[in-house]
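Take this structure first; my questions come after.
Every protein chain except one is present and positioned as in the full complex.
For reference, chains read A, B and C in written order, and residue numbers begin at 1 within each chain.
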Amino acid sequence: MSVASSDVNFSDEQMLGFYRDMLRIRRIEERIGDDAKAGNIPGAVHLYIGQEAVGVGFCSQLTDDDWIASTHRGHGHFLAKGGDSKLLMAEIYGRETGMCKGHGGSMHVADFSKGIIGANGIVGAGISIITGAAWAAQMDGKGAVGIAFFGDGAANQGVMCEALNVAVLWKLPVIFVCENNGFSEFSPSSTVTAGNIVDRAKPYGAAHEAVDGNDLIAVHQCAARAIKHARAGNGPSLIEARTYRLRGHVEAEVSFLGSKYRSDEEVAEWIARDPIPAFAKRVIDAGQASQADLDRIEAEIAAEVTEAVLFAEGSPYPDPATQGTNYMFA
Amino acid sequence: MSVASSDVNFSDEQMLGFYRDMLRIRRIEERIGDDAKAGNIPGAVHLYIGQEAVGVGFCSQLTDDDWIASTHRGHGHFLAKGGDSKLLMAEIYGRETGMCKGHGGSMHVADFSKGIIGANGIVGAGISIITGAAWAAQMDGKGAVGIAFFGDGAANQGVMCEALNVAVLWKLPVIFVCENNGFSEFSPSSTVTAGNIVDRAKPYGAAHEAVDGNDLIAVHQCAARAIKHARAGNGPSLIEARTYRLRGHVEAEVSFLGSKYRSDEEVAEWIARDPIPAFAKRVIDAGQASQADLDRIEAEIAAEVTEAVLFAEGSPYPDPATQGTNYMFA
Amino acid sequence: MAKKRMIQAINEALDGEMARDPKVVVFGEDVEISLFGDTRGLKDKHGAHRVRNMPISETVMSGMAVGAAAAGYKVVCHMMFGNFMYTGFDSIANQASKLRYMTAGQIALPIVYMGVFGGGRSAAAQHSDAMHPMIMNLGGIKVALPATPADAMGLLRSAIHDPNPVMFLQAAGRGGEQGEVPEGDHVIELGKASTVQEGDDVTVVAIGAMVRPAMRAAQELARAGIGVDLIDPRTVVPLDSEMILDSVRKTGRLVVVDEARDMCSAASHIAAICADQCFDALKAPIRRVTVPDVALPYSPPLEKALLPNVASISKAVRRLLGKAAEEGA
Partner (left out) sequence: MAKKRMIQAINEALDGEMARDPKVVVFGEDVEISLFGDTRGLKDKHGAHRVRNMPISETVMSGMAVGAAAAGYKVVCHMMFGNFMYTGFDSIANQASKLRYMTAGQIALPIVYMGVFGGGRSAAAQHSDAMHPMIMNLGGIKVALPATPADAMGLLRSAIHDPNPVMFLQAAGRGGEQGEVPEGDHVIELGKASTVQEGDDVTVVAIGAMVRPAMRAAQELARAGIGVDLIDPRTVVPLDSEMILDSVRKTGRLVVVDEARDMCSAASHIAAICADQCFDALKAPIRRVTVPDVALPYSPPLEKALLPNVASISKAVRRLLGKAAEEGA
């Protein structure tokens, strides 16, 4: 059976796949959050929890030949684009077996073999990098696209406008996906962002669309349009996906912030709009899956999480005697 | 007698003043151009010839308390804002008596006592600096404004969008004046600039207006609105003034460019729309001045040019024994 | 004197200067709530017009500092992590450092660019640079790197008073460090080094966060009978080369400890000054204890091994004195 959601029919399998992809990010990150609180993880950790529908909506339509660039909040994109959870976890644990052999950590997880240019510690940096990758894709001529995920805060970096301009002029196959979660760190968007971000595409003549970032189907359809537009050689799109991060900006924030920057009510409101339970309900209501199906997925993911953590915990730290100065130059 | 030009009446004296201000820039710069060709001027020289109506239209409504920031093409703004031609010329000649004692040269003429933050060798740099000066003006609370003049090429620097955003949020008394002369160096705008620059204000909700940059009266009226808007505490404006540079991007270009980047016809078309003869005709046609008046102004300016050049030529170079390392720190 | 944490000393310096001089303003990303705590509470005390949150727009931000300073304000521009300076680097490198010079001294530019620098907390490559050498090479920006809460307060006050751009670099993760801070208007002149400890055998110059491990190393070396003259330059622009040279003339030996990557580091420069200006006094090679020329790694053991520490400083000193054998190295 399949659900018709404004023109698009997804098979049961696809729907369950979306659910799995989102839940997988959620559970892995919940565990990362717990581990961070327990002091098992060095460095800062920024979780994607609450925003999973955006990453999954887009990445589920990409292949390894397509490129994505991500942000400081990059685990979700890494996983959605096919990144390995063991390698991710080991990296965040700073281990030798990590995706970047412990050299990068949470803010730098990347897997170039899967088209994951990587998380980035510099807000907005992925925008220019993906524009270059999209230029490469255009020259390759095989229809690959580049997608930069970035936040509403990052949209205030001038580079976004520079990129829109050049991408329109060169008709680059690139999609700028702004995940507007309402905050730049602790500053509410209204205090640091004038107007609607999606409108910033207009003066350049770039395609643009705003979408409910907590509605996987809506995101998926919007992504499909933008990807098609890009693959067809019609140039860039700017997508603004409205969403919310259900966790802190950074996991440690409660320990160092002197005051609150958002109300419990606001958080509660958005918990009520959590993309994952909403999607579960939708799948079940449509009869595309049973609770047992979802439970099975839950169990599979729990096993994956455990395996990833065991892998990470069981892995050695990189040995300073042989590592640490190897990779500056090829 | 006065001419009514869409709501605004300018006295004969004002009209002659505008004419004088534009012609003064023109004649001084023509001389600078000649001197550059003759090899009397070190470094690169970028002339404002053809764009005078923009600088004069805005600066004629400012006081020394208002700030302007300019570009590599900055002599016109310097003069329009009340800069001294002798000090300008001596600076461009690299002399001790120059406005910056020969330390800055053509691309760095500044007179802070007159609110001239200065020309700038970095395309787009004045935009952020003027935003800061406008913030200062806002804190001072005396109604002063800041104006950044910059080119169409500079409008592709992301800093313009960053500045629009913060200026709208903070309601800064700042005016971003883009002088669109159709070229970024040798690249025609259409090849490097997507869409209309003036539209880039829209997503931020900034006031904006496009104006014929070769029509002094139109510029003046547009400037009046933007300045009033700023002084009243209503925030920033983006103005796009369409104009043309009648000279090369840089005076030396004929000697090093291998090919042409614009047609003789195009140049001829714009010579026909030269703002200064057009304005002269308008003043005379309206009976606000006689040819004799204009001739007198011409003669006065010729005298000023001669005086400035004599001053510059007669001035010593700064003495390396006592100059050159003095001004890094206050 | 009272014991204070580094971050509190910085906060009090800002608070005190804002109270004293209405022209002092503070802006940056999240300076209202304050990530590090250094600007916390300032908005409530000094008003929303003088303490302003910026959008994430370093390019316009660093330039706004230049414009507001040129127009008469004393601007504290908080860059958060020093690495974010690169994002707004034009206004630092082409404007703030040059504008006064290019205009033959027409203006003063009282700007303090603040930021956290250096490694040690698994912040990884893009949050761990020690960028003071790069700023030193620009020439027009003073650079302060306080090693103690007292110095943080005193240097920051001077930086705010200074008519020139000053880069005030706080060592990453050292905000909680306690130290005695003099009461009242504690000010430390920019360009005056401090002798942390006197000794006759070797001069150790340690910069910023490196002062603490160097102190420990000096104490350890003292027990082995090695007298370390330990100097903390406190600012590297201006650099108190006289104090360093005097010390090296006394000891004849120099080790420079710097958290920067080695190539063109402050350590290189201090070594070069001494190799030039007090060559005759030198009894031994000049050693640098610096960070290898890599972007810092995330994994704690890797990062730790790359940063100078008590052991590597001690070792460098012992080797210089030909006492390598004693430590079994």
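The definition used in the following text is that a contact is a pair of C-beta atoms (placed from the backbone, for glycine too) under 8 Å apart; a residue touches a chain by one contact, two chains touch by 3 or more.
Quantities reported herein were computed from a predicted structural model and do not represent experimental measurements.
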Among shown chains, those touching the left-out chain: A, B, C
Which residue of A:43, A:76 or A:158 touches the chain not shown here: A:158
Per the touch definition above, residue among C:23, C:50 or C:269 touching the missing chain: C:269
Absent-chain contact - pick from A:80, A:133, A:257 or A:308: A:133
Chain not shown: contacting residue from B:138, B:184 or B:288: B:184
Candidates A:108, A:229, A:242 or A:282 - the one touching the absent chain: A:108
Contact footprint on subunit C, counting only the chain that is left out: 59, 83, 86-87, 89-90, 92-94, 97-98, 101-102, 124-126, 129, 133-134, 136-140, 237, 239, 260-261, 263-269, 271-272, 274-277, 279-280, 282, 284-288, 293-295, 297-298
Sites on subunit A contacted by the missing partner chain, in the whole complex: 67, 69, 99-104, 108, 110-113, 117-118, 120-122, 125, 127-140, 146, 158-159, 162-163, 165-166, 169-170, 326-330
Hidden partner chain, residues of subunit B it touches: 42-44, 94-95, 98, 100-108, 120-124, 153-154, 156-158, 184-187, 191-193, 256-259, 261, 317-320, 323-325, 327-328
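Everything below uses one rule, namely that only the chains that are shown with their structure count from here on.
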Most widely separated chain from subunit C, with each centre as the mean of CA atoms: B
Between subunit B and subunit C, centroid-to-centroid distance (C-alpha), Å: 41
Where subunit A and subunit C are represented by their mean Cα positions, the distance between them in whole Å: 36
Subunit C residues counted as touching two or more neighbouring chains: 54-55, 57, 59-60
Two or more partner chains touched - positions in subunit A: 156-158, 191-193
